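Following this message is one structure expressed as structure tokens.
Shown here: the complex without one of its protein chains, the others still in place.
Moving on, here comes chain A:
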Amino acid sequence: MKGIVDRFHRYADDYDRWFDDHPEAYRQELALVAAGTGTFRRGVEIGVGTGRFAAPLGLCCGIEPAAGMARLARERGIAVILGSAESLPLCDGAFDLALMVTVICYLPNPAQALAEAHRILAPGGRLVLAFIERDGAIAKKYLCDGEKSRFLSHARFFSRGEVEALIAGAGLSSTRFTNAANGFAVTVCTR
């Protein structure tokens, strides 16, 4: 974990610039995630990065382990907390929405992170989980291409079946998968 977190800390500006340099890809990803988040009362993004999803989607709170990223998320108005997905510093049942976008591929223990997401959700609360599919076009493209490879070459991608197993293992039920047809998948899970 330390290696990739340090990389996100040092290259936070580069990471953030990607969204300005690729407005169409960003717009597509944001629309897919927004369709999953819908309406909610209090939401947290786990692995909030620089706030590129939490801010436009109206999630008030963000957890982020890399200080350089957290500073940029704070500038976007997110109440950001330095923290780890596997050991969330959040109270039981405090949220009705948790969001994770391209996060599980970087986690040393994704099963524990999903168990923690379950813990902080109120009964009936939703986890919106967006991930890059192992055999999808994005996974293949970015592994050997440009700025994103700086981060994604450290990632461990999952298939839909593996993600479903992780979701079930955390006691969540997965309602549907949506997909931009290029391997960026979103699923909505209910506690």
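Everything below uses one rule, namely that a contact is a pair of C-beta atoms (placed from the backbone, for glycine too) under 8 Å apart; a residue touches a chain by one contact, two chains touch by 3 or more; residues count from 1.
Criterion: contacts and distances are computed from a predicted model.
Protein name for the hidden chain, per its UniProt entry and selected from "Biotin transport system permease protein", "DNA ligase", "DNA polymerase sliding clamp" or "Trm112 family protein": "Trm112 family protein". Of the candidate positions A:36, A:51 or A:83, contact with the hidden chain is made by A:83.
Residues of chain A in touch with the missing chain: 1-2, 61, 65, 67, 70-71, 74, 79-84, 87-92, 94-95.
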